[in-house]
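All protein chains of the complex are present and in place, except for one that has been dropped.
Naming follows writing order (A, B and C), and every chain is counted from residue 1.
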């Protein structure tokens, strides 16, 4: 790592993920924010767009790849899916390392992307280049990645909660029911009736039941975990195809946070002790993932504003229930993107990300 | 039904369930509230205990069974479990019809009660007399019941969401995963750190995972449903023992409401159309239960303050997901208790309960 | 009052005020809802627009004055200001009694309307005909009114809180500081960034300080009160011009409710006892307004969903502080409109409006 700070930019800085990137980057000792881009709010001072940044002197500019490449070595893209792929390609062509927080580079297979997002990818060759930005699972590949595809918030929460059980071969099958509860900021800052205060307060509600785009992303991620294991002789390659995530998301009356309740079937005879050992083994060296001791339950409040993932688990008979709590804008988006950059730069992954959650 | 109003009393009127009983009873055309009892708040005017009742002239009195029996033909008990059984016995001995909202009379088997609630029942003979107060499922028995044991809020929500699938024999087994999200009022009005505003806002959190007292209550209720079906020759009696509810409750940052997400396995070949038909067949004549059309999802906001239960369902392969939304203090407690009384009195069950939910 | 129900319609039924009108009208024993109109949501079933009305069979129609006049004797207009005046005129021309919940007919003086709302009124002659729909203050005129201009939510709250002190001549002047806190539903159901859940949770914020259109409405209303008093010889006519409301509204993280904190200066020597007497004298016969006893404070939670106004007052030296709590969609809009209709029809004003607030 150079002693000079790394120049970075945020493209699409006017939404909630953008705000969270700016907040975390401001604390980072080895990063210098050199430009911030937005579309409809270009020209506004940051303080006009985010009142928490009223003291900032930066102004949102309209994005231009050439301009950005002259300013920054690394670009975070906090753009809608569809819009990120063009920007990523133009920046990569100019040598900029791209950390894409959209859904545009999460699948390596162009056909799968087209199938799920309803349109062919404009730069399918970039999909091959991209590495999935979940450091706890794919750290090695991130060290040399120049196009990092950050996971969605739900998939991060589910993959961290499920993978130790799958990896350790503790489950009867590769099926999981993922009942996930998300804060309203997960729907973005766009003005939609569904996201109004008066529509969401006191309103717990399912949506996109068994039909959400994040389910195949989860299945692909867990499939790679199982394939890794298979490579170690544990399971045969067919395992990949057997992964099934029954994904049922819910809008929850809170601003931030995801709580995923994960239901898995253990192999006959597997006991709670073995399950706990597998999770401890997976995460005891991970600075951001904590398994709570028996009898305590995770809460979204405790991880709010942080890059942390808290887990608890319960076993009864062959049923394993795991709760996985993250901040959808933190470990589920912005701070995990910075964790990826730290990995890429060879910095300790905790650099700039050690803040403790407010309570309350 | 007599042309004179029925004199009723509420015992334990200072909590949230008590408040909701008083609110609904005030609208009931055939009921006259003759006394309200409470323990620690005896002597206070209702308006001091519930600011929404600031215009009321009633005062809370200390409960005495003889006094109550001279005033009322029917008593609603909104007492903690353990405290209700003595009051119920004393009132029944004096000829008062008792509608118990506590957990004290929900099991007919004294051994099961003792096992779950950790102490023997003081009046086990009353358990034989009691009828479970879920009119949509046990209406016939309620018509002549003088000791009605109202279901818990979670069991109401789960039983209404699951029973049509079990009754119609659509499922591969009698197992259900019940991932339930409850508003904070479900924890009562007692001052506990866990229930503080600052602890619960932004805090989605599981608790008592696979280890909540309502699970055996749910299993007993669903077992009775299956036994009814078995009696019709559909399944053999062993079915009863096979019911398994994997119950995972969660505290949700809202005051009221329960959303239960229910996961069931369909028999091979069962299609969504059949499932919808079974639910329509079960509920189209029920005034308080509504199955939403495909593509719409229930929300707790829409049933708040009402006696309604809204359902939606999704089928994918052999997975059936049902969402069931009620107000934990309404259909999950107070208004359902009044619905039971209507059934007992031979009144239309909707009497006094037709209010529409506020939105927002 | 005829023994036939009165046929009414709601024009602009797809917003929050519309929902609240429909909810209250459904309980009204002498009213029959004959049609519901909306603009962008015409063609949808009510249940698609308001999930709390999922069991309703009504469908929103596109508004047409001729169509409405054939269906209804009375029309409630829940339209944006500017849009209501044309509808009102067309309906009045066809003999329909109009109860306008918009701001379009709240001023009798066309010049004042044009000044405040930035455009000339299209039917200025209708302004002369209109009566301000605050029954506690202008009941006599409402009995024969055919165009009723319902007050805004803030003005209702402030006028009820201030008028007894002004009427009784207790204050040193006709100036009041009105620090008002409103729930987010006051901004309507339109999708605006400002009204998003994630923007409003944890966000107490002032807006339009000393510069809100409701201030002149408040001043006009209080001016009429003082002129009444002047007519009784208490003050001279100049009083009218001296009324000054320093109005400072705030967005509060809740769905419903207005709490107005009102600061007034008492004449030298006026004591708390006299002030309490004035408020009791004004409201003890009013079914919807309650002055709490000393030591208790009103809360918006206690009046939510009702037509009630709760007041408390504190005196220290020459400072009088009054808290006035209403539901902005109830007494501040929909239920007060129905109270006006009751007055117009010669019914008891409480008809259909006696619901008690939920708690919590």
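Simple rule for what comes next: a contact is a pair of C-beta atoms (placed from the backbone, for glycine too) under 8 Å apart; a residue touches a chain by one contact, two chains touch by 3 or more.
Keep in mind that what you see is a predicted model, and the values were worked out from it rather than measured.
In terms of the touch definition stated at the top, the absent chain reaches A, B, C within the entire complex.
Note that of A:51, A:294 or A:348, the residue touching the chain absent from this view is A:51. Set against the missing chain, the residues C:32, C:202, C:271 or C:284 yield one that touches it, C:202.
The hidden chain makes contact, of the residues B:102, B:255 or B:324, with B:255.
Here one chain is not drawn; of B:62, B:128, B:192 or B:280, the residue touching it is B:192.
When you scan C:111, C:172 or C:319 for touch with the missing chain, the hit is C:319.
Annotation for chain C: contacts to the undisplayed chain at residues 177, 179, 181, 183, 198-199, 201-207, 209-211, 246, 248, 250, 252-257, 259, 261, 263, 297-301, 304, 312, 314, 316, 319, 321, 323, 325, 360. Think of the hidden chain as still there; on chain A it touches residues 16, 19-20, 22-23, 26-27, 48, 50-55, 185, 201, 255-256, 290, 292, 296, 298-299, 301-306, 308, 310, 354-360. Those residues of chain B that touch the chain absent from the view are 16, 183-185, 189, 191-193, 195-202, 253-256.
Methods note: only the chains that are shown with their structure count from here on.
Ranked by the number of C-beta pairs in contact, the top chain pair here is A-B. Taking the mean of each chain's C-alpha atoms, the chain closest to the overall C-alpha centroid is B. Chain geometry summary: the mean Cα position of chain A and that of chain B are 39 Å apart. Once the centre of each chain is set as its mean CA position, chain B and chain C turn out to be 37 Å apart. Residue positions of chain B touching 2 or more other chains: 201, 255-256, 298-299, 301, 304, 360.
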